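Every protein chain except one is present and positioned as in the full complex.
The letters A and B name the chains in turn, as written, and every chain counts its residues from 1.
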Amino acid sequence: MCLAVPLQVEEILDARTAVVAQGSFRLTVDISMVEDAAPGDFVIVHAGFAIEKLDEQSAQKTLALFDDFRAANEDAT
Amino acid sequence: MNGHEHDLITLEHGSGGALSRELVEQIVYPCFHGEAYPELADSTRFTLTGTVCMTTDSYTVDPPFFPGGDIGRLAVHGTCNDLAVAGAVPRFLSLGLIVEEGFAVADLSRLLRSVSSAAEEADVAVVTGDTKVVPRGKGGGIYINTAGIGEFRAHPALSAASIEEGDAVLVSGPIGAHGIAVMAAREKLRVGSAVQSDCAPLLPLCTSLVAFGNELRFMRDATRGGVAAVLNEAISGREIGMEIAEELLPVDATVQSVADILGLSPLEIANEGVLVAVVSNRIAQEAVSSLRANAIGRRAAVVGRIVGGGGHSGSVVLETAVGGRRIVDLPRGLLLPRIC
Partner (left out) sequence: MQPDLAFRDRERAAGIVARIREIAGRLGRDIRIMEVCGTHTVSLRRHGIHSLLPRTVRLVSGPGCPVCVTPSGFVANALRLIEKRGVTVATFGDMVKVPDPEGRSLSSYLGSGRVRIVYSPLELLELAEEVPGPTVFLGIGFETTIPAIASVFERARQQGIRELYLYSAFKTVPRALRALVTDPECAIDGFLLPGHVSVVIGLDPYRFLAGEFGLPGVVGGFEPVDMLGAILGILSQLESGVSAIENAYPRAVRDDGNPAARAVVNRTLVESDAVWRGLGRIDGSGLRLREEYADMDAGRVFSLPEVVDRDPPGCLCGRVIQGKVTPPECPLFGRRCTPDRPVGPCMVSSEGTCAAYLKYREESA
């Protein structure tokens, strides 16, 4: 239902269009639903549209939380 | 016909008359200059020694031109690879063309040049052929059939039946590229040339492995159905199982990204330059080194092993990147990109 992948914004072409990339793979997507996307940001791409910008800080917080579990597990085993 | 590069193929080109002759002599023959076989005859004689292998395949790929290759190149290497993984050295090919009325002569020319250079690369001779033209709407642009003959030189027990518990499973290189390249071209996915077909002759890799005698149990090129199909084929109907590890499978990051976007798994995507081999555990590392000495085998790797039967019989079990386990089944049906 919701197959979407995070890709990095490489270039903003106009108010509605951007080029996103993963390595040497490039895709042109519609960014009209994502405000102030800028090169370097990661966006979630679904069906040729960016539907949201990834929040890097949130990602780090989530990972840190799971790192606590990982550490606790490693201590225990 | 020289200077008529803008022409299209017509039914008359396939009628057997003067225009047919012109087509064959001016477009087809020039691609196949060879000292031993100066012109393509309806039939050709040659001498072979020992056990002979023969195979045939028809190529219907759409579109005919895709990043990294075309249907002509595919028709040569695909058939030669079938012989090579069967343990034979490919020697001769026949070339059957079925061209749809309206196909561009310039494109036909280009494809035949591609066949010619692929044949040179694979060190095989195209010795006979046939050209037919079908009415518009009755063909897919162009279909090609190649039959191949080769000389068998592997040990006679080379087959899936020789696979034993404890054997190692090898993959010769990064998977999923060909299918993604073709799909990207067909769907006009604007992936640019980031992913190219891996279409290439496998003979050098096969030669490396055949040198291990009967410690090479089985090998197969991973074409339609991808690596998943070959892995299942290897243990089908046997009282053995297979375990492979996702993290050991060679995959290019770009292929993985495009596969993710299309909702496909690289394991089930066609390749044209990758083989799967099962070898005795004793020589597994040596076999990998040997493959890696070849240009297209640089990322060869052991990806799993053959295990005993029991609950596993006939199943390929994958340990996923996060340590979960699930079965890799025979891919079924059309591989259509998903949105959902």
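Basically, contacts are C-beta pairs under 8 Å (C-beta built on N, C-alpha and C of every residue); 3 or more make two chains touch, one makes a residue touch a chain.
As the structure is a computational prediction, the values presented were derived from the model and not from experiment.
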Remark   = Touching the missing chain are A, B
Remark   = Of B:Gly96, B:Pro204, B:Gly263 or B:Gly309, the residue that touches the missing chain is B:Gly263
Request  = Spell out, residue by residue, where the missing chain touches chain B.
outcome  = 187, 189, 253, 262-263, 265, 311-312, 315, 317-327, 329, 332-334, 336-340
Message = In the complete complex, the non-displayed chain touches which residues of chain A?
response = 1-6, 22, 30, 32-35, 42, 44, 46-49, 51-52, 54-56, 58-59, 61-63, 65-74, 76-77
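One rule holds for everything that comes next: only the chains that are shown with their structure count from here on.
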Inquiry  = How many angstrom lie between the centres of chain A and chain B, each centre taken as the mean Cα position?
reply    = 36
Key: Residue ranges of chain B in contact with chain A within the complex   = 189-192, 194-195, 253-254, 257-258, 260-261, 263, 338-340
Remark   = Seen from chain A, its contact residues with chain B in the complex are 1-3, 5, 7, 22-28, 45-47
